[in-house]
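One protein chain is absent from this view; the other protein chains keep their places.
Every chain is named by a letter (A and B) in the order it is written, and numbering of its residues begins at 1.
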Amino acid sequence: MADPMRIRATAKDGTVNVKVLMSHEMETGQRKDANGKIVPAHFIQNVTAAHNGKVVLSAQWGPAIAKNPFLEFNFKGGKAGDKIQVTWTDNKGDKRTDEAAIN
Amino acid sequence: MKSRLHAAVGSMLAGGALLAALSSNAAAQSAVDEIAKYRQQLQDGNPADLWEARGEDLWKRKGGPKKASLEGCDLGKGAGVVKGAYAELPKYFADADRVMDLETRLVHCMVTLQGYTLADATKRPFGAGSNRSDIEALTAFVTAESKGVTMNVALNHEKEKEAFRLGEKIFFFRGGPHDFACATCHGETGKRIRLQDLPNLTEKGGAQLAYTTWPAYRVSQGELRTFQWRLNDCFRQQRFPELKFTSEASIALTTFLARNANGAPFNAPAIKR
Partner (left out) sequence: MDQMRRNTLRAGGGAGLLALLAAAGIMRPGELLAADWNKAAFEVKTMPDAFKAMGAGSPASSADIVMRAADIAENGAVVPVGVESRISGTESISILVDKNPTPLAASFDIPAGTDPSVTTRVKLGQTSDVYALVKANGKYYVAKKEIKVTIGGCGG
């Protein structure tokens, strides 16, 4: 089970700034281990952020996103106290959803 | 004729060299600026947060043979007080009759409160990928609770003074196949390895800047690294014998370096290259 994400969402003048940190190896599938064997690719492929059930950002990622990924974006229409929900799914089918209140 | 040609070629070469020197100076300056920009962009969103969150959970969760949490652990400011504790470490603990840094104290609490054996508590001081270190996570959590707190390491107890003296001695001790000391790299201002400026730890500003920015998330490793790791890796690079985790030598060096950082606000977990 993957670790929880760290989601920070702050509202200012009707715009919500969202910053997300995810705990993930983001293994490229190009690296060899100490025994010379390729470490299989393991990376987040899809990320979706939703506010009150409405998708505010969706992303497709490849293995070139850095380990322990960071994502920042802004959307309009949210206010303090609203919930923002972020889900990621990786190429092995692992998945994680976390929620945070907007400050 | 021949000499005129030589002179002309000479001045062309000189001009060329000057141009090259000028442009490489400008390039060096812009490289420094751009690296500063790179570092700045990393500040916002430090994956160390992920370690802090896991550490907080480990601190509060009941664990070990005694099914106890670490919330009863005395980090020097009373049982369970985490806020500001790191800014006063290392310090002398009467219950153990020795000076301890944070990592050593955490191990002590895992043994005394949670019932782990010393071997179990110290089996993974540094994590690597999926082999994660609880000590690193706990250290991230505890140190984050000292963010902004002024470094204030006391040398009151005789054993604290002794640790400081020993740490100073180790810092300047030359040895190993390269006749190296910590001071070889960190005893002068303006030294660097490739693009990295090396802090001069014998001078207040350098000691403060260096000590108050560990632990740190190292982007080159994708791991959060503690001060014990920093010292361990410096010893490796000096080709010294391995610095044993939580050893007297490691605590003494930490005491010396932490004390020299007194007066500066603690500013970690940080993020570094």
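As a convention for this text, a residue touches a chain if its C-beta (ideal position, glycine included) is under 8 Å from a C-beta of that chain, and two chains touch if they have at least 3 such contacts.
These numbers come from a predicted model, not from an experiment.
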Sort through A:5, A:65 or A:100 and give me the one touching the missing partner chain. A:65
Can you name the residues of chain B that touch the chain not displayed here? 30-31, 34-35, 37-39, 41-42, 193-196, 219-222, 233, 237, 273
Hidden partner sits against chain A at residues 15, 26, 28, 30, 45-48, 50, 53-67, 69-77, 85-89, 95, 97
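Criterion: only the chains that are shown with their structure count from here on.
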With chain centres taken as the means of their Cα atoms, state the distance from chain A to chain B in Å. 29
In the complex formed with chain A, which residues of chain B make contact? 44-47, 49-50, 53-54, 129-130, 217, 219, 222
Along chain A, where are the residues that touch chain B in the complex? 3-4, 6, 19, 21, 23, 25, 66-68, 70, 72
